[in-house]
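Partial view: only certain chains, each at its native spot in the assembly.
So that you can tell them apart, the chains are marked A and B in the order they are listed, and the count of residues begins at 1 in each.
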Amino acid sequence: MNLEFFQQILTIVATVTLAFSGVLQAARYQMDFFGALVLAFVSAVGGGTLRDLLIGATPVFWAVDPSYIQIIIPTTVLSILALRFYTPPPKLYLVDVADAAGLALFAILGAQKALSYQLIEPVAVIMGVITGIAGGMIRDVLTPTTPFVMRSEMYALAAIIGVVVYTLVRSYIPETAAMITGMLAIFSLRVAAIYWQIQVPIIKFKDKT
Amino acid sequence: MNLEFFQQILTIVATVTLAFSGVLQAARYQMDFFGALVLAFVSAVGGGTLRDLLIGATPVFWAVDPSYIQIIIPTTVLSILALRFYTPPPKLYLVDVADAAGLALFAILGAQKALSYQLIEPVAVIMGVITGIAGGMIRDVLTPTTPFVMRSEMYALAAIIGVVVYTLVRSYIPETAAMITGMLAIFSLRVAAIYWQIQVPIIKFKDKT
């Protein structure tokens, strides 16, 4: 089998698994959609991001290779939907095995990237370990706390919508107008959310009855 | 109205509002002055700092543009003083609206900066959202914990004083002498604080009586 292809398949499997682990955690802590998206991202690309920052490989990998975003967002949406119909058992062996494959891949690829930046072997070992496990660590640090932006009245969602609007309209109208449009969208969504106390629904497991 | 000027006004409003939100949080968790300063900084510039790190725009923006520091430090001091005379109600609508303006501005400016680094639109959206909300997230992650340096016997204060001394005296005496002076200042302040158990006062709301 071709190594390149094998690596790509494993990367997809690992990214999906880690993103799913983030959504599971978000559901456990009753976060909203944005919380689930943050935890999915952090779990999937947090380790590699920290490695890239430490070795100076910026913009970080997922900012230049859009495939990670393309995997993580649908995985998050589908996982949230799936959790409405099915509550997974606390110990998921299949997830554990996929997670082991992901850890294996990311740790080795992380060490390889560090070596390609001319760093010595012991440093490459540290970078490999960081790539493999720091995502899960950051996910865990973020959760018991549940930062308020992850469960408030449409806080992050307002930002997401406004920034999407800005990036969409700037091809058609002048930059200044696009900026003001985006800013007005965010501002009015936030003020509306505060005024009418609009809540983003939290992620829930299927009710056990 | 001129866009440049409008942007500057909004940036000041947003920075002041976010810094104030950090001081409020510090008061809720009974931190000392340094804790309030850290939370004010993190709230105001944390999101943009994370964006700059991820896209490789270093030194980060507030390290090259001193106006942020010039806004945050007086805001912190004045907020602390104000909280001695006035306990704000738990839900501050004015702050919420100013915060909405800040979120709107920072998210759009963050996306714009990412686009100027040739990153694709979906990545720019993520960077815009990070710029707008990551500061508040980091502030919340830092608080339930209250890291010990934020409330111990003059720990951070010793470092601040000594480093200020070092940067001040190095124009007048040789570099080596300036370093030793700064180091001795920090060391002796810390040892004195340990020995006499000198406490930095915590931030308090006005007593309700």
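By definition in this document, contacts are C-beta pairs under 8 Å (C-beta built on N, C-alpha and C of every residue); 3 or more make two chains touch, one makes a residue touch a chain.
Remember, it's a predicted structure, so these values are computed and weren't measured experimentally.
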Per this structure file, total copies of the shared sequence (2 shown): 3
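The rule is simple: only the chains that are shown with their structure count from here on.
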Intercentroid distance (Cα basis), chain B paired with chain A, Å: 26
Chain A to chain B touching residues, read off their complex: 38, 49, 53, 58-60, 62-64, 66, 69, 141-142, 144-145, 147-150, 155-156, 158-160, 162-164, 166-168, 175-176, 179, 182-187, 190-191, 194
Chain B to chain A touching residues, read off their complex: 3, 53-56, 58, 93, 96-97, 99-101, 103-105, 107-112, 114-115, 117, 119-129, 132-133, 136-137, 140-141, 144
